[in-house]
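First the structure, then my questions, so here it is.
Yeah, one chain of the complex is gone here, protein chain that is, but the others are all in their spots.
Naming follows writing order (A and B), and every chain is counted from residue 1.
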Amino acid sequence: MQTSSYILSLTIWVPIVIGILVLFLHHDGQKNAARWVALLGSLLGLAVAIPLWAGFDNGSSAMQFVERFVWIPRYNIHYALGVDGIAMLFVLLNSFTTVLVIAAAWQVIAEKVSQYLAAFLIMSGLINGVFAATDAILFYLFFEAMLIPMFLIIGIWGGPRRVYAAVKFFLYTLLGSLLMLAALIYLYNVTNGSFDIVDFQRVPLGMTAQTLIFLAFFASFAVKVPMWPVHTWLPDAHVEAPTGGSVVLAAITLKIGAYGFLRFNLPIAPDAAQALSGFMIALSLIAVIYIGLVALAQSDMKKLVAYSSISHMGFVTLGFFIFNTQGVEGGLVQMISHGFISAAMFLCIGVLYDRVHSREISAYGGVVNTMPKFAFFAVFFAMANSGLPATSGFVGEFMVILGAMKVNFWYAFAAATTLILGAAYTLWMVKRVIFGDIANDNVRNLTDINARELVILTALALLVLYMGVYPKPFTDVMHVSVDALLKHVALGKLN
Amino acid sequence: MTLAQINLSIARPELFLLGLTFFIMLVDLFGDPAKRSQRLYALTLGTLALVAVYVVLVASVSPQYAFSNMFVVDQMATILKLAILLGVAVLFVYSRAYLETRRMFSGEFVLLMLFATLGMMVMVSANHFISLYLGLEILALSTYTMVALNRDSATATEAAMKYFILGALASGLLLYGMSMIYGATGSLDVSVIAKTIEFSRANDALATFGLVFVVAGLAFKLGVVPFHMWVPDVYEGAPTPMAMFIGSASKIAAFGFLVRILGDALSGAVHDWQGMLVILAVASLAVGNIIAIAQTNFKRMLAYSTISHMGFLLLGILAGTKAGYAASMFYIIAYAITSLAAFGIIMLLSREGFEADKLDDLKGLNDRSPWVAFLMLVTMFSMAGIPPFVGFFAKLSVLEAVLDVGYVWLVVYAVMMSVIGAFYYLRVVKLMYMDAPVDHSPIVAGQAMRSVLAVNAFVVLLLGLLPGAGLMGLCLHAIQRSL
Partner (left out) sequence: MKRPDIPEAIKTRFSFIHRLLENKYYLDQFNETVFANGARKLGHALWKFGDVTIIDGIMVNGTAKVIGWSAGVARQIQTGYLYSYAFWMILGVFGLLSIVFLKLN
């Protein structure tokens, strides 16, 4: 254990406190003040997260930057934080995405500006808490509390069916997470009164108990990922959410589900995980193929990218449940890469939507003629989304396919169809939106991206390229943690 | 028997409250009518504060008995009394403006409320079936009358009438059950009954028969299915402060009453009443959560919400363990605090001729007042059991107690019902934040009310962030020391 530090607490509480401050700037004349405070807050949130990367010890699989205080003595609940090589990357990803989201909202959101920005900042802190918590109840608290700002974001600033989407999102997730709560309480009893996740991972459990616990956690995380067939909240939520909401949903909150599998399902119920791996792989492959086909049929850009996200997340869960290093690391790389790419895709759609107010593919055509700079980025990110080599999208998919190949050729074969389907739906969309003749007056009157949008998209593009060309820094960080996890899973805990 | 044996000293808070209530009655009769309302308000809050001080003064770590074991002061009684007094005081602050504009802030109201408070204090401190019943009836008779306080309102009178008749029926059931338990055990003293049953010297069949009637009577007071029918009508018909009273302080007293009877006197028969409570809890969770969805009146929705919450409360009790009672105690106090805030906001939004008790009246509240909407958001998410609000930890501790005695299915059932319940709490949030306002009139309220309401909602959040900082551990400690 390292000496105590407060970095993780800062990554959680800096955005939350600044978010609350922003709430007080709610008068009409204070809109710009709210924007600047929120931007500074998100930058500060990113700045306090940087030492996590700089000071991280790649050689250890133990929790780092540990903080631990007794919080609720009655139930032996601790305010316990710590990150390993898996969680740390997501704290950074989240803090980074928050900056983008705040910047992207600059002129777009004109109604209730302070509440919008505050919701994102508070949510950012809560999400960091999800990744950093090492006490199950603390984890649960952040995991659920996060629903509140997201519910409001979708419901207040969303599209025409926003209320339906927001309620569906909330209840879907709540149902899963309450079953997880039951499992957590059960584990508390089994461990003789501990909510420490490490104790959960150590306690021996019989096969029946493991299976039930696995399924309870599955209910919670499968909804979040989302896996087929509990994915139908996602297209609705994405389509109705404002751009920032879609970005956070796709880039971050989906990753919480996959992260949960690694943090809870695999280590707490390793034998059940192995026994049920066929089931999990089947669901993952259905997501990859079925959802890939469904994405082809979409005429709404946001819905298309939403389905594409589900399909890509199918790759992640596939990687996790083949239980080898390439698979799990590939899944993790895919998660981070998808964080960048899906954020970029939604921001690109947001750029168009802000100008034309339509998400229909058929409302566009020939955008390249009026927005050349934008077209460059759109095409680049589309390529990355379909897994073009030298972009980050390629690395993760390739690693997962290699890992799957070791286990079963047909898994790899089925997974590889995503390369075709992904290319088909993404490029087809880009072709119809970006290329061709100018379709209508709306497109004719488009103005190219401004400096703010240029900076945001450039930052993402550089990251996508960097990770695609040189993924080693990322895999180095996670390597030891992944190995330790896989060893633990292989060992099992039946007795 | 000498006065020393009666041990009056530990009943000082109750005696003091009784005395001051008579004093207020006299002052109200002879005082200057122009300053009546101001005077009543100050006197009442002063009385409640003084009584609270006395409660603390006579508090003791180990149980102290008085009146030949009819009356007990233990930690549970002390904490519940303080919670009740605080609840009633907050109620006075919230409802003063409401009642004054409707010309109901009168001596009668104050007297009835103070008598009800006395009844509740006796209930949670009683150690004998007679004193339990006495406290219950003081409370019940005062409540019936308060529900009918607005005698020109047909709905209020109808609600009071229903409440009174059904309440009389329930009291009859309770008394009948108590008499049978007396027949089976030969005593009305809680401690003696407990010992008799524990050592199997009771007439089992007769005691069990009595138990059923006692449980039925208790179920009515809590308002659990199928003894809940009065709850929605009374919540909707009664003036808002009375509904608030029934949904907060009165529920705390009912909890104390329940634990004295089931957790103490009849603790040996836990396997007999556990099954009954399971049925009552299951039915209440389903009926409360599902029917609440179909409501358009906010108070009526809160009534069904109360029914489901009382079902949840029973889960902790039916565990039959000290951890379970402590969880339920935390739950009921948390619920009362949250409920106070919810009703407080209804009264804040109301004005003369406008009750603000329709769900649609909340539309667009965030546009009218982000602050009030936020306070309501906190209460709604707390009631739905979403962290980081106190409702979550209340649910957590009850579920832990239930799982500990092996009722896995019941836990899963309860969380499923919570998801259904979340729907109608979300709908309130949706109305406030996602709909456009219909009513644009400014929200007027006194500074005292606004501040107390803000503190109230803040406590809902604070107890969620730091439940261990006191209340949760205190409840466990109190139960361990008292039973």
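Everything that follows uses one rule, which is that a contact is a pair of C-beta atoms (placed from the backbone, for glycine too) under 8 Å apart; a residue touches a chain by one contact, two chains touch by 3 or more.
Predicted model only: the values in this text are computed from it and were never measured.
Enquirer: Among B:D233, B:D264, B:E355 or B:E400, which one touches the chain that has been omitted from the display?
Expert: B:D233
Enquirer: Which listed residue, B:L175, B:V212 or B:L359, touches the chain dropped from view?
Expert: Answering carefully, the residue with contact to the hidden chain is B:V212.
Enquirer: Which candidate, B:L8, B:V27, B:M276 or B:L359, sits in contact with the chain we can't see?
Expert: For the chain that is not drawn, the touching residue is B:M276.
Enquirer: With the missing chain put back, one of A:A182, A:V294 or A:V316 would touch it. Which one?
Expert: A:V294
Enquirer: By the contact criterion defined above, which parts of chain A meet the unshown chain? Give residue numbers in ascending order.
Expert: Its contact residues with the unshown chain are 168, 172, 229, 232, 235, 290, 292-298, 421, 424.
Enquirer: What residue numbers in chain B mark contact with the hidden partner chain?
Expert: 161-162, 165-166, 169-170, 173, 205, 208-209, 211-213, 215-216, 219-220, 225-227, 229-230, 232-233, 272, 275-276, 279, 287, 290-295, 420
Everything below uses one rule, namely that only the chains that are shown with their structure count from here on.
Enquirer: Measuring from the mean C-alpha position of chain A to the mean C-alpha position of chain B, what distance in angstrom results?
Expert: 43
Enquirer: Give every residue of chain B touching chain A within the complex, in rising order.
Expert: On the chain B side, the touching residues are 366, 370, 377, 381, 386-388, 392-393, 396-397, 399-400, 403-404, 408, 411-412, 415-416, 418-419, 422-423, 426-427, 429-430, 433-434, 466-468, 472-473, 476.
Enquirer: Quick one: which bits of chain A touch chain B in the complex? Just the residue numbers, please.
Expert: Against chain B, the touching part of chain A is residues 23, 26, 70-75, 77, 112, 115, 137, 140-141, 144-145, 147-148, 151-152, 155-156, 162-163, 166-167, 170-171, 174-175, 178-179, 181-182, 185-186, 188-189.
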